[in-house]
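Shown below is the structure under consideration.
One protein chain omitted, others in place.
Then we have chain A:
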Amino acid sequence: MSHPYSRLPDRNFWRSAVAERNPLEWRDLYAPKFEITRSMRIVSAGSCFAQHIGRQLLRSGFHYQQHEKPPGILAPEDHARFGYGLFSTRSGNVYTARQLLQLYRRATGAFRPAEDVVLWEGRAYDPFRPSVEPGGFASAEELRHIRDTVHFPAVRRMFLQAELLVFTLGLTEAWVSKEDGAVHPTCPGTICGRFDSARHGFHNFTFAEVMRDMEELLAALRQRNPALKVLLTVSPVPLTATAEDAHVLVATTHSKSVLRAVAGELSAAHDFVDYFPSYEIVTAPAMRGAFFQPNLREVSAAGVELVLRHFFAAHGGEAPATPPPETPASTRTRPDDSPEGDIICDEAKLELVRF
């Protein structure tokens, strides 16, 4: 008897590829659409989970670019606290597709949000990257000067000089300005300022909206940087909290499903877009949650290592063998078994404001 399934390889069948195989030995999860070479100019942005990828690319000898570098006077243990070394710029976490599009539009002067500074307790905060300056800037003038003369040019260089952009989609839920639609990385009032229901509204981006934002961004980027390729991933980190009238587990599944579907759709539609299945590697039922921290949210060092092992198996390079030396923790979210280095996760602050 012959049918379309009869000649398919083992990887196409759940039993042979998943159920009967040690999940640490899964193969062929990721078949790259294009080669990622060590000479390619690689940049990254995205949610907390994206920080691991950039860091490891750099360590593994890939040409990972950081367009905002720390000054020599700043101690290495303060780099992450000031937003250095986490992504290719001091963008802070970029959780939503709209946020990435907005970052590009702001950096190129196409969008100027009405509320671009939050003055709070005598300090000035950038509402779109509230954690990059611990304790805030000394003044709105200082914030705007450094943003306009350092950060935005770096963002432009990141987008326009890159040969590969790695973007990790993190969330669909966001808080937006009711005045001009500017989207915030985290709920206003959780890191700085006060929440004002007259000015800030909740929005859960739909599949169509995320698609539209990503398509608009990709079109704009490719127009100015035709050689750019994009590698999409979806963060396996569940929502800290949902603002929907829903159980957080249900809201997480909805959010991640939308993002995963968008990533798949974009990858299918464009030869310059690929998808890397970090989400599947960590969240697969066969893993039985083993790669999450005890809080069942943060991904463990072993989980990150496994994800990167799959990536580097396809592209060459070394996955992290041992975690690097510890650095002192301060306001970072980094439990004992967390992955290497400091991870700055603004969204996790939602947990802190609850009590």
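The rule is simple: a residue touches a chain if its C-beta (ideal position, glycine included) is under 8 Å from a C-beta of that chain, and two chains touch if they have at least 3 such contacts; residues count from 1.
Please note the rule applied: contacts and distances are computed from a predicted model.
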Of the listed "ABC-type multidrug transport system ATPase subunit", "Translesion DNA synthesis-associated protein ImuA", "SGNH/GDSL hydrolase family protein" or "Amino acid ABC transporter permease", the name UniProt assigns to the chain that isn't shown is "SGNH/GDSL hydrolase family protein"
With the full complex in mind, choose from A:Arg27, A:His145 or A:His247 the residue touching the hidden chain.
-> A:His145
Given the contact definition stated above, which residue among A:Tyr104, A:Phe137 or A:Phe312 touches the chain not shown here?
-> A:Phe137
In the full complex, which residues of chain A touch the absent chain?
-> 71-75, 77-78, 81-82, 133-138, 142, 145-146, 149-150
